[in-house]
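Report on the following structure.
Removed from the display is one protein chain of the complex; every other protein chain stays in position.
Chain naming follows the written order as A and B, and within any one chain the residues start at number 1.
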Amino acid sequence: MKKWIGLGLSCLLLAGCWDERQLKERSIIFGAAIDAPSKEEIAFTVAIPEPGNEQKPASTKQVISATGRTVRESTRKIDRKASAVVEIGKMRVLLISKESIQHDIYPLLDDLYRNARSPLNAKIIITEGKAEPFFRNEIEGEPLYSTYYHTLIESAEDSTMVPNTNLQRFASPLFDKSDGEAAMAPLITFNKEEKMAEVKGTALFNDRRIAGELSVAETTVLLLMNDEKGKDATLTFPMGKEENMTIRIEKMKRKMKLHMPKDGPASVDLSYQLSYRVTDYPPGHLEEQKVVKKVNKKISDEIKQSMDKTMDKIKEAESDILGIGLSMSAKDPDRFKQLKWENAYPELNVKIHVKAEIIESGITF
Amino acid sequence: MAVWRSGEDDPLSLTAGGNTKPQSNDSSLFSLSAAENTKQLIDLLGKSGDLKERTFSYEKAEGRLLYFETIVDSGRIEESILRPLSETDMQNVEEALTVLEREEIADPDKAIAALMQGKVLLFLEGRSVCIACGVETFFLRSIMEPANEKVIRGSHDGFVENLNTNIALIRERLKSPGLMIEYVQLGQKTNTRVAIIYEKEIANPELVEELKRRVNSIDMDMMFDPGFLEDMVEDSTLSPFPQVLNTERPDRAIANIMDGRIALFGDGSPTCIIMPVTFFALYQSPDDYNARTIPGSFYRLLRFLSFLIAILMPGLYIAIVGFHLEVLPADLILTIKGGVQTVPFPPIFEVLAMETAIEIIREAGVRLPTPIGQTIGIVGGLIIGDAVVSAGFASRTTVIVVAVTAISSFVAPSAEMSTATRLIRFPLMILASLFGFYGLMFGVVLIAMHLCKLESLGRPYFAPLAPFRLKDMLRDTFIKQPAWKKKTRPLDSHPIREGAEFGSREWVKK
Partner (left out) sequence: MKSPATISPVQLFFIILQTQIGIGLISIPYTVQEGAGKDGWISILLAGLFVQGGIAVIWLLSSRFPGLTFYDFAPLLVGKIIGTVLTMMYMLFFFVMVCYQLSVFLAISSNWAFPRTPHVVFAVLTVAVSVYLAKENLRIIGRFHILASFLLVSIIFVLLPLIPHFEMRYLLPFASNGVEDIMKGVGKTFNTAFAGFELLLWLYPFTEGSKTAKWKAVAGANAATSIIYAILAFASSAIFSPEEIKVVPEPVLYIIKEAELIVVERIDLLFLTVWAVFVLTTMISYLYVASTGLTHLLKAKEHKKSLYVLAVLVIPVAIATENRMELMRIGDKINSVSIILLFVIPAFLLMVALIRKKREESV
């Protein structure tokens, strides 16, 4: 018995390790870019980082591109060029050019989404222009481009400038055929003179393809509307002539009331109750009760206006970011089916009520 | 509750004794002549240089003394045997002897055994028995704190090589009439005295019987304590885990005896063997009981953590670097990759080589005099480590992993346990290098199963985790509760008296 066990063990040792993937023999990539001008042609670009040491920080070693008909084919073609097998498991950012998402985005993600090895927490970023140059262009002071994009988006998420998303959360709405919700992803652009990338706003999706864009300010408003405040959210509004006020949203409460009468169009009441701090307001006098009341009224109006504007924009894009459809379907699935959401949504009557209240005007943080 | 099954675990110890015992040599009984008797014994023993014979003939007494001059106290022979004999005017000569311990022996075999123990044999003319007088000399080492079981607070004495002194150390602190000491003589040639010590009002009699059965079955020429003794009474000698607790500290021995465990002493060794123990008892240090509750618990938890680190860390490292690199966060993976990039060997060889090197350094340092041992440690640890990294033979991460593992393995308060943890990690490393996390999982599951199976003196070894007993676990296993909360003894030794504390903290009202 013992002899056989010994024999079996030595066989195992000799046969070795079928699934071994030595770290040193793999090219780990942190960032990838997809350019798919047409459905047939998918250019995949990976950025291979170079480990740093005490003298030299980590940097981007190589950028390799290849074109194939599917994502998997492109990656296999990259393997032909790269010195070691490309390991996609640690990908942190996936850049997709805006033109690639004029048509269905899911084929670009299918492999990455279902592959057991791929990371579901990679950030999806839409790029203005081609995605490949984002890894080719030098960025000043940031030798490791992939990490740069990752931190860029993460800090923007924290300050509620772009939605907090990743491969998993981005793909979730794409599956939903009943159109009750929509995906969105941050949009960035490259500034060649400054050698920097910049967050430009958000790309809105409608049924797996791009349907509109929002600016950073609008995104913040939209995220607030969706009750997705990051760690920090600031808004700036004009206060009278030549005066501007920047406020920081502290706490927020949202109430969504759905009206789905048996006959007739559906409508939604969104009421927000928020408290804020004033960070920039040179005229001051916020210690006076009267001024405070006035400012509160003004801010409430401003927020409501920008929310209305943003709402119009996403309705126009037919992109149900707020998941109103989902809420309706959760409330009354039968009625929701009758509504024919893709037609009903752009016509939806959304009433927004905002009640803003100042809580601090002295020391700001 | 577990049922105690006698003997089932250890059928081997049953058959060991019995028929192999050599028959006593058929020397005839003593005669009436003292000279003849001593001659008979001398012939039996052969002419050993230190075997002395002294004749005397006083008024009332005439006879001979036979003794080994090296192991008797000559002053005491003069004072308590020869002088009283010369001065006696009593009829009965023996009455005159002032030695404390004396025994009449009629059997030459037994007489020789007594001679070996350092007794003086007194043959009187006209009697066919000899009187064995206990005038042994003791070569006492001073009572010092054992070097490998140092504590910060608490008593600083330790057992010595003499059995009587050791028992004295225990008696001195445990002044209970229930403290039982039973002697067994083991080793056909060495004739080592072994003492079984237990508290009869606490220790489970079945366990005591079982241990006696095992000890009595021992039949060999030499009793080399404690290693031989341990091998003979342990439940599973092939297990990597020690199933007995070795200690040189009286306080530790007493604490265990008071928990219903049984201590086994051999003459000539300062180490006391305690059975039955659990895995967790081997991770308790006497320091814990002197420490306050919260720090005591913290350090105890730290010890278990270091056990896990010691057995798992190299395996985890190999599995991650070789199989599951996704597990590392992005920033870390790049750092580690930078380290392993230029190393020419696969991680398993790298780690194995470094682990072996550390073991060699340790082994080399143990037996060298302290100053040289330290130097070896520094040279080996620092210089080799640094040179290996800068030469590119091993990555920095490997060195860190190996070093942390080695240090963690030394945390165990029991030297045997520390060796066990260091050994276990080698198979785990190999499994991890073959099958990644799964290999490690299979290895850990096997160890867990083994621990569930293992028994110490027939009691579950991995208690109170398996079988699971929450109360015991919280009392003295993972956390150290204040002394007044230890109302009952741990159940793993199956004590017959469970209560241990009876409201000491219910202070008398002012």
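Definition applied: a contact is a pair of C-beta atoms (placed from the backbone, for glycine too) under 8 Å apart; a residue touches a chain by one contact, two chains touch by 3 or more.
What you are looking at is a predicted structure, and each value in this text was computed from that prediction instead of being measured.
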Q. Looking at the whole complex, which of A:V85, A:L120 or A:I359 touches the chain that is not displayed?
A. A:L120
Q: Could you tell which one of B:R54, B:K110, B:K453 or B:K487 touches the chain left off the display?
A: B:K453
Q. Which one, B:F224, B:F349, B:Y438 or B:F478, makes contact with the chain that was left out?
A. B:Y438
**Q.** Interface with the unshown chain - residue positions in subunit A
**A.** 8, 12, 15, 17-19, 89, 113-114, 116, 119-121, 166, 168-169, 171-173, 175-177, 180-181, 323, 326-327, 329-333
Q: Touching the hidden chain in the full complex, which residues of subunit B are there? Just list them.
A: 1-3, 5, 323-324, 326-330, 332, 435-438, 440-442, 445-446, 448-449, 452-453, 460, 462, 465-468
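Following the convention adopted for this analysis, only the chains that are shown with their structure count from here on.
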Q: Provide the residue numbers of subunit A that touch subunit B in the complex, in ascending order.
A: 12-13, 16-17, 19-24, 26, 28, 30, 49, 51-53, 58, 87, 89-90, 92, 117, 119, 147, 150
Q.
If we count contacts the way the header does, which residues on subunit B are in touch with subunit A in the complex?
A. 321-323, 325-326, 328, 330-331, 333-341, 343, 346-347, 430, 433-436
